[in-house]
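One protein chain is absent from this view; the other protein chains keep their places.
Lettered A, B and C in written order, each chain numbered from 1.
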Amino acid sequence: KEMTVRDALNSALDEEMSADPKVFLMGEEVGEYQGAYKISKGLLDKYGPDRVLDTPITEAGFTGIGVGAAYHGLRPVIEFMTFNFSMQAIDHIINSAAKSNYMSSGQISVPIVFRGPNGAAAGVGAQHSHCYASWYASCPGLKVLTPYSSEDARGLLKAAIRDPDPVVFLENELLYGESFPVSAEVLDSSFCLPIGKAKIEREGKDVTITAFSKMVGYALKAAEILAKEGISAEVINLRTIRPLDRSTINASVRKTNRLITVEEGFPQHGVGAEICTSVVEESFGYLDAPVERISGADVPMPYAANLERLAVPQVEDIVRAAKRACYRSVPMAAAA
Amino acid sequence: KEMTVRDALNSALDEEMSADPKVFLMGEEVGEYQGAYKISKGLLDKYGPDRVLDTPITEAGFTGIGVGAAYHGLRPVIEFMTFNFSMQAIDHIINSAAKSNYMSSGQISVPIVFRGPNGAAAGVGAQHSHCYASWYASCPGLKVLTPYSSEDARGLLKAAIRDPDPVVFLENELLYGESFPVSAEVLDSSFCLPIGKAKIEREGKDVTITAFSKMVGYALKAAEILAKEGISAEVINLRTIRPLDRSTINASVRKTNRLITVEEGFPQHGVGAEICTSVVEESFGYLDAPVERISGADVPMPYAANLERLAVPQVEDIVRAAKRACYRSVPMAAAA
Amino acid sequence: DTRTLTIETSVPFTSHKCESPSRSVDTTPSELLSFFRDMATMRRMEIAADSLYKAKLIRGFCHLYDGQEAVAVGMESAITKKDSIITAYRDHCTFLGRGGTLLEVFSELMGRIHGCSKGKGGSMHFYKKDSGFYGGHGIVGAQIPLGCGLAFAQKYKKDGTVTFALYGDGAANQGQLFEALNISALWDLPAILVCENNHYGMGTAEWRAAKSPSYYKRGDYVPGLKVDGMDALAVKQACKFAKEHALKNGPIILEMDTYRYHGHSMSDPGSTYRTRDEISGVRQERDPIERIRKLILSHDLATEKELKDTEKEVRKLVDDAIAQAKESPMPEPHELFTNVYAKGYGVEAFGADRKEVRAVLP
Partner (left out) sequence: DTRTLTIETSVPFTSHKCESPSRSVDTTPSELLSFFRDMATMRRMEIAADSLYKAKLIRGFCHLYDGQEAVAVGMESAITKKDSIITAYRDHCTFLGRGGTLLEVFSELMGRIHGCSKGKGGSMHFYKKDSGFYGGHGIVGAQIPLGCGLAFAQKYKKDGTVTFALYGDGAANQGQLFEALNISALWDLPAILVCENNHYGMGTAEWRAAKSPSYYKRGDYVPGLKVDGMDALAVKQACKFAKEHALKNGPIILEMDTYRYHGHSMSDPGSTYRTRDEISGVRQERDPIERIRKLILSHDLATEKELKDTEKEVRKLVDDAIAQAKESPMPEPHELFTNVYAKGYGVEAFGADRKEVRAVLP
């Protein structure tokens, strides 16, 4: 059976709302409009306006309200129409949500989920394409999840809603419409994935490729191409960026001795940098080649289609980097 | 001659305001109160209320106003009482300031400086101790400067104000009162430091230590201790986090073959992670030991003095890490 | 033809903490004719953008302005290009009003180098600094403090000019509006906050998003005017009044009662949260172009045929611009790395695969 990521998210929300009356959904256009990207379709009808709340376009206000409601024991799911707009509310995510349990020595836990599409979409320009994975994942007190497939979307969103801590849940607009096979287990309403565990999407022995969100699909495509050229790539779907599954990553690199990190966000202080450093710290002696980092280009997102394509990783970038790591010669192109 | 960092910043502001009538200072308590930390002392008297503006406690509002004024060709210096409060205005720093020159293909440059104390102070708890170096430095379009000494403070602040791009200028409250020797050259009103260039504060040959802001002093102290034990440490004061001076760092590591990164911020996706990765990318073959990362502990900042001390790097942490990198045995302590 | 005509606005202004300007607006035949032509151009341009979007020549978000044209043309007729304008993402017509060209619009929409942002900005990020247009901003509400900052600079430079900061009814609830308004009022900045109230923020009707949808009273302590934003002459009158007020007394709010015919953006059919009757009612009774057409005809300033000809001409100009824009090249790959900074210090910047693509920043 196949399911789109959109339906996976929608069904996860639906099931958790039906299982726990404390769960409610709040955000712009989540109700009558059925969600800007239709993730919340049908939920207003089913759960009514007390539990599916359309807000004004005031992120600081409604996010603060969500966090306050979580202090009091409710389990809010806050939708950002896109995560770019979370910057208007970021103080509440960091200072009001992430730090409260610690500052209060455990008195004020904050069971809240912040979710919405993150990172680059298509043709939406510099202000609507920012990936916030590394920012949020740098902050102790938060958990940061990045689903790729429908299985991920269902299992991780349900885990996020059930979790007693603030979770930043980074979706990807371009994946919403993608279909993935799902097992009966995944479709069961009890299904849940563990937070903090990466998934090996494809086993391999020559090179490890880490990726999250949309880039997992690219990494898998790259792995197929590499396989044809005799390189066996292991693809790790990180699933959680914080807490990062250092042990799965290191175990893989200790086997393959080579590492490629892939992300769509900006490179500096990014997810790849952390993964590289974790491996250097824990498995330095196992590395047979420099770690290769594939990332968004270090520029604001341009609109023009040809530049945009250059600004985000392509499958061929991953393939090329993997070959380099495996010391297969790759012709050097001219600098742009 | 000696000068405190406070006086260095104050004199830099004064000189640049006197040199360019387009420069003005805006922020909370910068005028009549002479600055929460007295950095702007005397400037209201000297330049009047048109150029030294006390604002209400509304960071989003006055930061947006500052950025708009920069669009129009003024050169605002925006003081955040501390950078923690910059989160209320971060959308304007990222979306309105950093990306405008690119989105407009060079029509709208944004000559603005965002400055104030950043990171941990003493006993101010979780909400007032966040280091934003890696967040801002991840963002193309921004330049991020982190002065350590009075020379840095003067030279970099003057460079920041003269620069045509948005600069995030991260000071450290605990350094304000510290005195450093300054040369006649540094005191000259024409003095300016290059953006994007690190400074080798101490030459060495056995191990490279990178640090910025307050941690440079710690690194220098560690180097002294190490020297007594026969380890010659090279200390790099990064000065600029973006654009990062990769060549100075790599050149040093190619000489010493060992690297310790030091920062007070959270480790994940931090400055150390980027430096480690840059070195792995460019000088992998030169590394004789795993890169060692010293950073703030991966927890919100606790208030209690003993816990706070554990939450930020100490000189002995740097010394220990350097010895490890140099394969000098260090006794392992029990985990906390 | 510049003889003075005096025309009554359709409805009175409603004022808050200030006098109302007179309902009698001075205009001229040539002004009315240019209103007609300019609005017809805008209308045609937006309709064409709709088609180009559907033909997949425009990507991403695309927010059309048809229905709201009277705000752009009325405002321009009251001010000069030394005054500044800043708006949100629904910016094509505002840009045109500032003197931007159709070629620049369509090239930008298609991501070509003749675009006003050389293809790097896209639909939401138009600029024309040389005639005081500061964008084109994608984050709801952000342009309000930015606009007050432009006004700050105008006052600082003692320019005698003002800034019009345009935002929607949805944006009017943003906290940064209140913060910027307070500061502007404290400092008497020559800022005019123009709420283009098209009655919906995406799919949310104004009353569902605002406890008090009297946007001209926002903040309470700042004067405001409610204006028929479908009447270019009323807009002109209000903007004249506001400019004078702002130079003398600081900020003022103009609420423009207007309407967008299209959905919010191309992904919104625009018909789930409002009735077709509502839309066609506005089209029939309040359309800004038809209002001017009627005025022109009733004052015998042109014949129906002449106006139809103007529309045809405009159509051709739009088609020509599109054809030209289609010929405009995509940006060169190296443009990926230009304009990240005004001053790049020759630092290296990286592409997706940094070992393959890197560039020295100019």
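The rule is simple: contacts are C-beta pairs under 8 Å (C-beta built on N, C-alpha and C of every residue); 3 or more make two chains touch, one makes a residue touch a chain.
Since the structure is predicted, the reported quantities are computational estimates derived from the model, not experimental observations.
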Touch criterion as defined above, residue of C:S77, C:T94 or C:Q174 at the omitted chain: C:Q174
Residue touching the undisplayed chain, where the options are A:G31, A:G119 or A:G196: A:G196
Sole contact to the chain not displayed, among B:C131, B:V312 or B:C326: B:V312
Absent-chain interface as seen on chain B, which is shown: 28-29, 32-33, 36, 54, 56-58, 60-61, 84-85, 88, 121-128, 267, 292-300, 302-307, 310-314, 317, 320-321, 324, 332-333, 335-336
Hidden partner chain, residues of chain A it touches: 24, 50, 53, 55-56, 58, 60-74, 91-92, 95-96, 100-109, 111, 140-141, 143, 163-165, 194-196, 243, 246, 281
Missing-chain contacts mapped onto chain C: 173-179, 182, 185-186, 208-212, 217, 219-222
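Criterion: only the chains that are shown with their structure count from here on.
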Chain A and chain B, separation of their C-alpha mean positions in angstrom: 30
CA centroid of chain A to CA centroid of chain C, Å: 36
Residue numbers of chain C (touch at least two other chains): 117, 119-122, 125, 137-139, 175, 335, 340, 349, 354-355
Per-residue overlap in chain B, given as positions that touch at least 2 other chains: 60, 91, 95, 102-103, 140-141, 281
